[in-house]
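All protein chains but one are shown at their positions in the complex.
Letters A, B, C and D name the chains as they come in the text, with residue numbers starting at 1 for each one.
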Amino acid sequence: MLIAILTISAMAGIFGLILGYAAIRFKVEGNPIVDQIDSLLPQTQCGQCTYPGCRPYAEAIANGEAPINQCPPGGQSTVVLLADLLDVEVLELNAEHGDHNDVPLVAFIREDTCIGCTLCIQACPVDAILGSAKHMHTIIIDECTGCELCLPPCPVDCIDLIPIKQTIEDWKWSLPGETLASLESSSEQEGAITYGH
Amino acid sequence: MNKEITQNGLWTNNVALVQLLGLCPLLAVTNNTINGIGLGVATMVTLILSNTLVSLIRGFIRSEVRLPVFVLIIACVVTVIELLMKAFFFDLFLVLGIFIPLIVTNCAIIGRAEGFASRNPVGASALDGFMMGLGFLGVLALLGAMREIIGSGTLLANADLMFGKPAKALTITFNEDYSGFLLAILPPGAFFGLAILIAAKNAMGVRAKDRDTLIDPTLNT
Amino acid sequence: MNKKQILISGVFLWVFAVVGTTFVAVTEDTTRSKIEDNERLVLLRNLNALLPAEQLDNDIVNDTGTVPASGLLGTQDDTIVYRARLEGKPIAVIFNSIAPNGYSGKIHLLVGVYADGSIAGVRAVKHSETPGLGDAIETQKSDWIFSFNSRSLDSPKPSKWLVKKDGGDFDQFTGATITPRAIVLAVKKTLLYYQQNSDNIFQ
Amino acid sequence: MDIKLSRFNGGIHLDDHKSESLTRPVQVAPLPNQLIMPLKQHIGESNKPLVNVGDRVLRGQLIAGSSSPISAPVHASTSGIVRSIGPHLVAHASGQSADCIIIDVDGKDASIKVEPIEVSQMQAADILDHIRRLGVVGLGGASFPTSPKLSRGIDLGIHTLIINGAECEPYITCDDSLMQNQAYETVRGIGYLQRMLTPKKTLIGIEDNKPKAIEAMKLALQTESLPNTAVVSIPTLYPSGGEKQLIQILTGNEIPTGQLAFDIGIFCQNVGTCLAITQALELNQPLMSRYVTVSGDGVRLPGNWIVRLGTPIKYLIELAGGYVQNGLNQPNATQQHLVMGGPMMGFSLSSDNVPIVKSSNNILVMQQQLIAQQPGIHDECVRCGKCAEVCPAQLLPQQLYWHSRSKEYEKVEAYNLFDCIECGCCSAVCPSQIPLVQYYRASKSEIRATQRATFKSDRARIRFEFREKRLLLKKQQEEQKRRLKREALLKKSAAKKMDSSVADPIQAALDRIKAKKSEQVIVPKNITNLTADQQKQIDEADARRCSEHEQNT
Partner (left out) sequence: MTSVIVSSPYVSQSKSLRRLMINVIIGLIPGTLAYAWFFGPSIMINIAIAVLFALGFEAVILWLRKKSIKPHLNDYSAVVTGWLFALCLPSHSVWWLIVVGIGFAMIAGKHLYGGLGFNPFNPAMVGYVVLLISFPKEMTSWHLPIPMSGETYGLVDSLKFVLGIGDSTWDAFTAATPLDHVKTALRQDIPISEIFQAPLFGKLGGIGWEWISAGWLIGGLWLLINKTIRWHIPVALLGSLGSIAWVFYLIDAETATSPLFHWLSGGAMLGAFFIATDPVSAATTNNGRIYYGILIGLLVYLIRNWGGYPDGVAFAVLLANMCVPLIDYYTQPKVYGAK
């Protein structure tokens, strides 16, 4: 009995020392998970998650400070991907932070209303607005993420969010059986023939 | 808090049906009800004791030796239970055999120690251990009953092993001529049975959710 | 600083180990005799199934002898036999014998033989025969194993110690001949062994 | 020349339905009342309209173009008035619109003044430029601009020139009739290609179900006496007309994944393109018309027409006798199914109010019930593997389908989805009638969309991070400036204290005024400084955008 106690406790002591050493020696610095989370976020930098940008939100998720369902631009699919990555339960998108738009949007400045105040330029997180004081501003459509951050500062309310025009080039085939509302109604065209179901 | 712990252990986060932990003994011993109850009780006692002890030392535990200490506690508890069982329920021990020592490696126990007891007060931890154990016990007993009824047409056979001679009367035989459905008693039956239980639980979950949304369409969590 | 940290970890774990092990050791110590009693009781129960307690008056569990390995008992190791006596006189002996050629490997048997060479009883204690077929050798599953009771090498004749299918006296059960065949053979061999060694066994 | 033919994997034998449209001789389609000219009829950069609404345009006049090297301009194919410029339905699988120039035809068919050119005097570079300006693109279906393709071929060096006259799809006979009708011009076009590419040998691959075309081409070849050139009759097996498959049949070579034919010294061109080259170089005539087959059991008089680009399909079908009016059950034309291209690789049209473009080889009019595949009404895949047996790309269509339908795009790519040529063999043999190709097309466009989205989000991230850095830097600089100023002030006040006893008080007063003045200069910074900052900011943005733009192009 004494022998049993002595052996076990001696082993425990030794392993304790090894663990104590290992804990100091092999301490992991940094957090690569943040990068992985960040890469799943849509990078709209919209701040709807209440964090200033996507990366801060990624850090917050990694630290367990924020739930994964606060990113409306990413939508439910991003929540699923995050849940997958972090191996946590899939949550439903938190509606408090906004709704997900299926159609990608870009900002559009109504030219006749813009007074050239530059306030939207300061608000844009990705430098997608061009212009100078007292001159009309314009959006660089290719760079705009549709984050809506330029809407509130505009004093004359001249910015709209409009859906990106779908072109033939970025038209997508649908899976068999899925129906898509085509943007142009073909039946309106003269001489159209109908087919399909 | 207490209600939540109870609900978690028995249903929402059930060890066997949701966390899918401790499947090895679960699948192996549940070929009749009494075996299931026996192992379930042993696991439950272990869970309560280990959760309590872990919770007691949670204040001054060092993180690097945290897991070895938990394992040590669990191993000691299990060994003591095994010894006690050998001393007082020897016949049942003969049936449950190696699965009693195997409780040490039941992930559910270390999982609760790490996930709950190490960051909650003693009372809550003990309750969590009890409820988690009860949930596990419930599944074991249910699965054991299912397999016993289908496999050999009886219920609570060998009850005397656990409750002593008079308990023999507890055994219910449904059909004397039942030739038995071996698959249910053999290991594959355990998988089928567990799968059916999990499916049933999920189906009930889905249905409950549907009902919630029916009652209150604005409730969208 | 670092060294102190490491030392604390070691000591911490050590303390727990000491406390835990002591706890286990104490329990072990207090339950030891009770467990031994239990084990003895179970063995006695098994033996009594073959030899009713009223037929003997010795401590059969401890009145054991070791017999050397023999092909007749189906093993390559020495085995233990339990001896039953009444008022000092040898009554019966119980062999641990093995039927090596069961359908799914070895079948471990307890074979009780009265001093006169007739069988007191046979039990299969460990086997892995097909459930539903070969496992009819268990007493819970069928009465087949009782058909050996009070048989001896005279009844039937050694040439009839076969299953009916092979022209012998013993039933096989539906769908399986290999298992009963193996057991019949093993019991016969055990009887042969007893016949040859009956003098030494009670020494 | 002795040619050993190889065989490509898989392929299927189809009822070729070629005779229907070959019963009548090729006709030149009369001018329609209106032309619909899509601005973009090629693969590459978009064109911009070069005419305005109300302008009168002449046949051969350039009406849309782009400065990008990978582009092909569009020319008016007859004379008339530009009625409008804007979205109009075009022949595209999506059934969507694209920008078109719509011309009211005046019927005079007046041409621009055509300068005669002397092709024998031209350098290769001049020829390339000429072909480019005249809008020649590959007429086999892909519409890749011919000039950049040729130029790349010349740079890489070509040993084998392959002329594709296989025309393996059922119903289509436009290349067949082109070869029968204008074999000499076509062969001369091959001669111009040879002159530029200097291949060691030239093989004209034609499926053996077109004996007349083979004969005509052989005769023309003899007359024109091109060196090391042979017409090769290849066995009829769909899809032998696929570029990769034809190369494999004629040379035994496979084009390695991720490479193009000219990477292994082979240059492939459609017979129609050869004709277009001849017309461009000998007549100085831009690509304005092409051979088009109208066929199928839904049209009364199937046949081949030489059609001006921009002609609406509706008009062409009228030329072909109109839709078959099919008994009481189908009293009107709306029951017909229109397909642009062949039945294997074409796409359905939602309307017949779309124009013929450079890539339009065939208009297939089929009765509804002929279409085997209706969406959603198909059985489950039983993994019989018949699709894998016929796949010319040696893919595993059943696995691609499995992962496509569960939207596992990484797996789909791992099973080489992008090697699929969408030939349709797998769908055609599937016992469960699964529209496999549509699954692949959907997966491909989904993956491409994801790539675009990833590209965009990466750019957004970079821009955001750059901005953050810039703002931080600016803040630091301002702080620095403030600190320096504070220090300077402190120093000055200290110095003042020290100097006050010694220094000239007048000078001190002047200094004070000066300091005040300089402070005053700083005071109105609320507006002016901001503007300057803003200006700087904009300059920076401009610079960055310029550099990025350069990188991208």
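Definition applied: a contact is a pair of C-beta atoms (placed from the backbone, for glycine too) under 8 Å apart; a residue touches a chain by one contact, two chains touch by 3 or more.
Everything numeric in this text was worked out from a predicted model, so none of it was measured.
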Touching the absent chain when the full complex is considered, from D:47, D:359 or D:427: D:427
Option touching the unshown chain, where D:78, D:273 or D:398 are the choices: D:398
Touching residue (missing chain; options B:10, B:57, B:182 or B:198): B:182
Hidden-chain contact residue, picked from the options D:189, D:241 or D:343: D:343
Residue of D:65, D:80 or D:95 in touch with the missing chain, whole complex considered: D:95
For chain D, residues in touch with the removed chain: 8-9, 12, 14-15, 93-95, 170, 244, 254-259, 337, 339, 341-348, 350, 364, 366, 370-375, 379-386, 388, 392-396, 398-399, 415-416, 419, 422, 424, 427-433, 435, 437-438, 441
Hidden partner interface residues of chain C, rising order: 101, 103-104, 130-133, 174-178, 181
Residues of chain B in contact with the chain not shown: 179, 181-184, 186, 188, 192
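As a working rule, only the chains that are shown with their structure count from here on.
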Of A-C and A-D, pair with higher C-beta contact tally: A-D
Geometric centre distance via CA averages, chain C-chain A, whole Å: 70
Computed distance of Cα centres, chain D from chain B, in Å: 64
Cα-centroid distance, chain B relative to chain C, in whole angstrom: 34
Numbers and ranges of chain B residues touching at least 2 other chains: 62, 64-65, 68, 72
Two or more partner chains touched - positions in chain C: 8-9, 12-13, 16-17, 20-21, 28
Residue ranges of chain C in contact with chain A within the complex: 2, 5-14, 16-18, 20-22, 25, 28-29
Sites on chain D touched by chain A in the complex: 87, 89-90, 92-98, 314, 333-334, 336-338, 348, 350-353, 368, 374-376, 378, 404-405, 434-435, 438-439, 441-442, 444-446, 449, 452-453, 456-461, 463-468, 530-531, 534-535, 537-538, 541, 544-545
Chain D-touching residues of chain A, taken from the complex the two chains share: 38, 41-45, 53-55, 118, 121, 125-128, 130-133, 140, 142-143, 145, 166-168, 170-177, 182-184, 186, 189-197
